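With one protein chain withheld, the remaining protein chains of the complex are depicted in position.
Naming follows writing order (A and B), and every chain is counted from residue 1.
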Amino acid sequence: MNPPPDRRALLLVPAVLVLLVAFVGPVGWLLARAFTQPQPGLQNFQAIWQRQGYLQVLWNTIEISAMVTPICLLLGFPIAHAMATGSPRLRRWLVFIVLLPFWTSLLVRTFATVILLQRTGPVNALLIGLGLTAEPLPLLYNMAGVMAGALQVLLPFVIFPLHAAMVRIDPAYMQAALTLGARPMRAFFRVYLPLTMPGLLTGATLVFISTLGYFVTPAMLGGPHQTMIAQLIQDQIAQFGNWGMAGALSLLLLLVSGVTLLLLHVTVGLKAAAR
Amino acid sequence: MTGDGMDLWRRLRGLVCTLVALYLIAPLVIVVIISFSAASFLQFPPPGLSLRWYVNLFHDPAWTDSLAVSVQILIPSATLATLLGTAASYALVRGRIPGAQILGAALMLPIIVPAIITAAALFGVYRGLGLNGTLTGLIIGHVVITMPYVVATVSSGLRTMDPRLEDAASTLGAPPLAAFRRVTLPLLLPAILSGLLFAAVASFDELIVSLFVSTARVRPVAVQMWSNIRGDVDPTIAAIASLCFAFAFLALLAEGFLRRRSGTEGQR
Partner (left out) sequence: MTQPVLELSGIRKSYGTHVAVETVDLSLDPEEFVTFLGPSGSGKTTTLMMVAGLQQPDGGTIRLGGAPIERLPPYRRDIGMVFQHYALFPHMSVRKNVAFPLEMRGMTRPVIQRQVADALELVGLSDYGHRLPRELSGGQQQRVALARAMVYRPALLLMDEPLGALDKKLREQMQREIKRVHRERRISVLYVTHDQEEALTMSDRIAVFNRGRIEQIGTPSELYERPATRFVADFLGDTNFFPGIVRASFDGYCHVDVMGCPVEAMAPASVATGAQVVVAVRPERVRLQSGPGLDGRLIEIIYLGASRRSVVRLADGGDYFVLQPAGAAEAEGPSPGAAVSLGWDRQHATVFPG
């Protein structure tokens, strides 16, 4: 197409400039600090490896992400399925219900979760009223709180890729399985579920990587045993001014995310996932 | 499909859907209700109804100042993000640029990389430039964070548009700028406005970058909320949360309307 491609490439320049100057540059600067502050070398990584507290936080982070992911998948699967195979009206409602929290700020939702789960809150009131428990349950400032808050935020990240994958599955596959003699449950596990695998893996990766970097959720809903790496990074900067350590921790966080993305690319292919 | 398995599945699915739907919506509804509470603590259900927390919101300089800052950040950053993002999307989708896919992925990085890293990085670099606690610094940060949303939305809109339309305009005598103005832009407008909405909401809700770059004097609403929640809490916070929620709600409705207008409904 005329004009020659060169002229249109100019349109990219402002965006790429902003990206380089205001994002790649600063992030690179931060990561470089890991190797240069307070002295050049790998001391920061050594320190992380040696400090029990740091390792505990790293472990927390991975543990929380690893626990949230399967629960998200389990809860999100039926909803995605209802969206893909239900009536258009049902689908519109579900899309709205899933999108609404998605558009609402993380802070507002986390705050709402605090109100919901506090000792004098409606959930405890309901549980006591139903006679399921005599005393209000501690649902906040612990793992349960973090889970509850994170799930709220992460469900859309599972539901949308899953839905996209499900919509692409030709109903003829299940029909063929049934006419070939498979009972519905078996057909589901042997035919349908494997076909949703790309969507499942994409959703799982998105959830896992998002959770790794969480700051607000563990800060507001978690207790000291749920401290995550983002809070550690913030501490290092705000309290200790230790940019080297902050850089090192950031680098670690990126590495784990990168490896997870690589796993996704190897199993599903990033191009397929991007759809 | 009949059979015991399918019925059980259907009922289970219905149950899960209902529970999850409640779980997703209930907290927001509760916050809105508490914002009208007559009591001065976060009790649910509230003992009575009152508008005093909303009134308080608009009389407390901490809140009005932060709302002003939020708006002062939102308008320039959403506009810039939309301009830059739209131009980049057009170049990536229509221009024949080698490595367009990689560039497209690179433009998405700011929402893939955890916000804490971006925030810390900007804060650190700003220190040397004196940009912390300034509107400029906040605007730049918000442009970086919100531009990917625009790129995603506008690219998607461009891809669903028939490229032959621009070819036709060209054979009919339209130079590239006229073809863009008369043919591409009107058809792309819903996607561009969608992107603008996304960018606006993302900027208004943005916390982590703002947290690092703000100071006590220059802080957007989100940061003000954050410090309030950590301190003494009264339903004013529920009032502002409800307003944020209302903003998101309206934006969501507008975006749905735009999508239907451009005829891409069902293409989520």
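Annotations
FYI, a contact is a pair of C-beta atoms (placed from the backbone, for glycine too) under 8 Å apart; a residue touches a chain by one contact, two chains touch by 3 or more.
All of these numbers come straight from a predicted model, not from anything done at the bench.
Set against the missing chain, the residues B:Val183, B:Leu197 or B:Leu258 yield one that touches it, B:Val183. Taking the complete complex into account, B:Leu165 is the one of B:Leu165, B:Ala216 or B:Leu250 that touches the chain left out.
Against the chain not displayed here, subunit B makes contact via residues 162, 164-165, 167-175, 178-179, 182-183, 186-187.
Methods note: only the chains that are shown with their structure count from here on.
With centres defined as mean CA coordinates, subunit B is found 17 Å away from subunit A. Residue ranges on subunit B touching subunit A, taken from their complex, read 1, 3, 5-6, 9, 12-14, 16-17, 20-21, 23-28, 30-31, 34, 42-45, 83-85, 87-88, 90-92, 94-97, 101, 103, 105-107, 109-110, 112-118, 120-125, 140-141, 143-144, 147, 151, 166-167, 170, 176, 201, 204-205, 207-208, 212, 222, 225-226, 229, 237-238, 241, 244-245, 248-249, 251-252, 268.
For subunit A in complex with subunit B, the touching residues are 1-3, 5, 8-12, 14-16, 18-19, 22-27, 29-30, 33, 75, 78-79, 81-82, 94-101, 103-109, 111-116, 118, 120-122, 125, 151-152, 155, 160, 163-164, 178, 183-185, 188, 209, 212-213, 215-216, 220, 230, 233-234, 237, 243, 246, 250, 253-254, 257, 270-271, 274.
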